[in-house]
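The complex appears here without one of its protein chains, the remainder shown in place.
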Amino acid sequence: MKMGNQPFPLASREEHPEDTLIRLGTLEIGGRRPVVMAGPCSVEGRDALIDIALTLKHLGADVLRGGAFKPRSSPYSFQGLGEEGLKYLADARAITGMPVVSEVMEPQAVGLVAEYVDILQVGARSMQNYALLRAVGHSHRPVLLKRGFSNTVEEWLLAAEYILSAGNPNVILCERGIRTFETATRNTLDLNAVPVARYLSHLPVIVDPSHGTGYSRYVIPMARAAIAAGAHGLIVEVHPEPDKALSDGQQSLTPTEFRQMVSQIHKVHDAIEDFVVTSI
Amino acid sequence: MKMGNQPFPLASREEHPEDTLIRLGTLEIGGRRPVVMAGPCSVEGRDALIDIALTLKHLGADVLRGGAFKPRSSPYSFQGLGEEGLKYLADARAITGMPVVSEVMEPQAVGLVAEYVDILQVGARSMQNYALLRAVGHSHRPVLLKRGFSNTVEEWLLAAEYILSAGNPNVILCERGIRTFETATRNTLDLNAVPVARYLSHLPVIVDPSHGTGYSRYVIPMARAAIAAGAHGLIVEVHPEPDKALSDGQQSLTPTEFRQMVSQIHKVHDAIEDFVVTSI
Amino acid sequence: MKMGNQPFPLASREEHPEDTLIRLGTLEIGGRRPVVMAGPCSVEGRDALIDIALTLKHLGADVLRGGAFKPRSSPYSFQGLGEEGLKYLADARAITGMPVVSEVMEPQAVGLVAEYVDILQVGARSMQNYALLRAVGHSHRPVLLKRGFSNTVEEWLLAAEYILSAGNPNVILCERGIRTFETATRNTLDLNAVPVARYLSHLPVIVDPSHGTGYSRYVIPMARAAIAAGAHGLIVEVHPEPDKALSDGQQSLTPTEFRQMVSQIHKVHDAIEDFVVTSI
Partner (left out) sequence: MKMGNQPFPLASREEHPEDTLIRLGTLEIGGRRPVVMAGPCSVEGRDALIDIALTLKHLGADVLRGGAFKPRSSPYSFQGLGEEGLKYLADARAITGMPVVSEVMEPQAVGLVAEYVDILQVGARSMQNYALLRAVGHSHRPVLLKRGFSNTVEEWLLAAEYILSAGNPNVILCERGIRTFETATRNTLDLNAVPVARYLSHLPVIVDPSHGTGYSRYVIPMARAAIAAGAHGLIVEVHPEPDKALSDGQQSLTPTEFRQMVSQIHKVHDAIEDFVVTSI
């Protein structure tokens, strides 16, 4: 089970054969039913967020996603609404009852973000930000840990080990695409990571086909494939008018497409449910 | 639909909206029912081949695969049985009724291999062997064109264009894993290539999860995922005793695992059949 | 000069044609004479550090490097001596007169590290840690910004832009190897990045052949090549007894090898000095 030289005893399935189940109210992440997290890339305004949240709840989303603090390659790009965005997310949760996930980018902000959201997201660029991993490890909130776009599965599990060893047992792994030479997709969504991570670890594994492919037309087939590969859920970007999104519109589903995706992944899940449990 | 600067008019879906359907007797490749190609990595002996072929036929395989000419990184590795191996494949076909696919590695050998097999395989290392592409383009046999392990989807479709423009319309695309930094799998099976190739082209697309992952324990989940992503079929390695295979034993399914795979992929297919047709 | 869609006006050579020159006492970084930074991977103890610092000073090093806070993939690996290590570095500077460079891993630690060191290093894993980039951007210390192991040159310059736009004009770019499929070296030192970064930007560019190759036997040839490509300097790991290093011994030069490297790179530099200035 060891691939490199570095053990990850707390994340390892060898030492913890049972799947980890993370509970948020009545929601279970890591159980039999696939979890769907959805929302806009960035929180852009209170009314728009509440509108899309109500729609997504109605269409079968379990968790609302939305970026308040946005990691951007350029200092001149839109950096998100910050705490104001977190407040809108909290408002959307109060109205819809859906738990909320949002990214935290620095150790000092963990307390603030944890006040407003139910799941703390550590982004791909932060996967080896060890101070941040320790800080979310000291939080009582579950952590969604995105795989770095050039990190091995072993490094991903070692990053999870930082969080687990700081005292937080509730880590959700999220595959979101790696960097390769291919240019037809924004990244190369690496679905191999799903069975590999489930073989090596007991932690739940979800998949982000929006960032993973970068084009909305590939999101639904790759979402189906993720569930068929054994993923415990998905996180996708949805925007009422993708053309007008402040960021990542090209990869956002419309609400109609989202409804199709939910329907299809549940059919895939129903078809393979018994196999996944026994074959991994 | 154009990604780079180089058009592929014959391979392009834009110019040929209907899916290409390739018929081998009663078998259809590229139609609604997923096709399963299976067999040993290398043809190792006549009796063993016929035994496994009978087993595979019984368990639901549609096409028998087996290497007679083997591309090997080292000149000192087992290079395959050559024409003798082709004869065994033809014998297995005669006995089981299954069509046969095997690799051809050089232009001059196309005539010989085409005498014995039903589908000519162009391997990943040969994807840009233009003399070979032209030679199989002049053959009347369908061609299974594996994607090079560091080629873009656009280059893959341009390689298909070489075959199509030489007069052979029957090209089956096969994704088999790309090279990345990840070491937990032998290659990184790139399932994004399935919806991308189906979006850009009308040619059938199948997937090789055996070479794509390199470990038998990941073959079944990735086979399910391939079908869920919209693949028209699979090609997998099966060996009665993987530990004793002359090549690639680690990635070969046992017959029991193969039966499980067939059952599972058909359930996935049944669940999503209607969506694939309409959503791509 | 624009490669993607994101401008980096402060880092861009187009807008600032003159090379940036960073002065530390009498030392110039970014000028004609190549700068050599050297030292152990990790600070392991006060006496050992002072010993190697004296040796390196004698052998031609300009700046002493040494890790006090170490980014490690595993939470169970040696994490460095922390502030104690910084004190030893400051002691070594007091004794040798050499300026000191060491890594800072989180925004809150910038003040502490800046008290002890002359150049703040932002490591490869932190290249897109935007809070850290802003924090070092508010410091008065020059910053050595390592390229992330899967970041494009454009993203690297955008990371520099974060620092520059926060008010700190003294950024030194450092190429240290990227991730590829190759396994004969630890990383693939990308010397193309030297002329590309010098073409696109006015900032000094140095190269780390120790991390870039991972094997001491390749460090000297790649150090020569870096200078020939136009690099303004090098940062290398040196250990009196590489076999006994707590980290990265395999890639550390002995003092004897270091002396050879210094001699050789100065000969290369003397040979090409006039060309570099005029040809880039």
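Letters A, B and C name the chains as they come in the text, with residue numbers starting at 1 for each one.
The definition used in the following text is that contacts are C-beta pairs under 8 Å (C-beta built on N, C-alpha and C of every residue); 3 or more make two chains touch, one makes a residue touch a chain.
Just so you know, these numbers come straight off a predicted model, no measurement behind them.
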Write down which of C:Val36, C:Met105, C:Val153 or C:Val171 is the residue touching the left-out chain.
C:Val153
Can you say which of C:Val113, C:Leu191, C:Ile206 or C:Val236 touches the chain missing from this structure?
C:Leu191
Touch with the omitted chain, as defined above, among C:Ile220, C:Leu234 or C:Leu253:
C:Ile220
State which residues belonging to chain C touch the missing partner chain.
3-4, 150, 152-154, 178, 180-185, 188-192, 194-196, 199-200, 212-213, 217-218, 220-222, 224-230, 260, 264, 267-268, 270-272, 275-276, 279-280
Quickly run down the residues of chain A that touch the omitted chain.
150, 179-181
Can you list, in ascending order, the chain B residues touching the missing chain?
6-8, 71-77, 105-109, 125-126, 128-132, 149-150, 155, 158-159, 161-162, 165, 179
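Here, only the chains that are shown with their structure count from here on.
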When you average C-alpha coordinates per chain, which one falls nearest the overall C-alpha average? Tell me, please.
A
When the C-alpha atoms of chain A and chain C are each averaged to a single point, how far apart are the two points in Å?
34
Whole-Å separation of chain centres (CA-atom averages), chain A against chain B:
33
Centre to centre, by mean C-alpha position, how many angstrom separate chain B and chain C?
47
Which chain A residues sit where two or more other chains touch them?
150
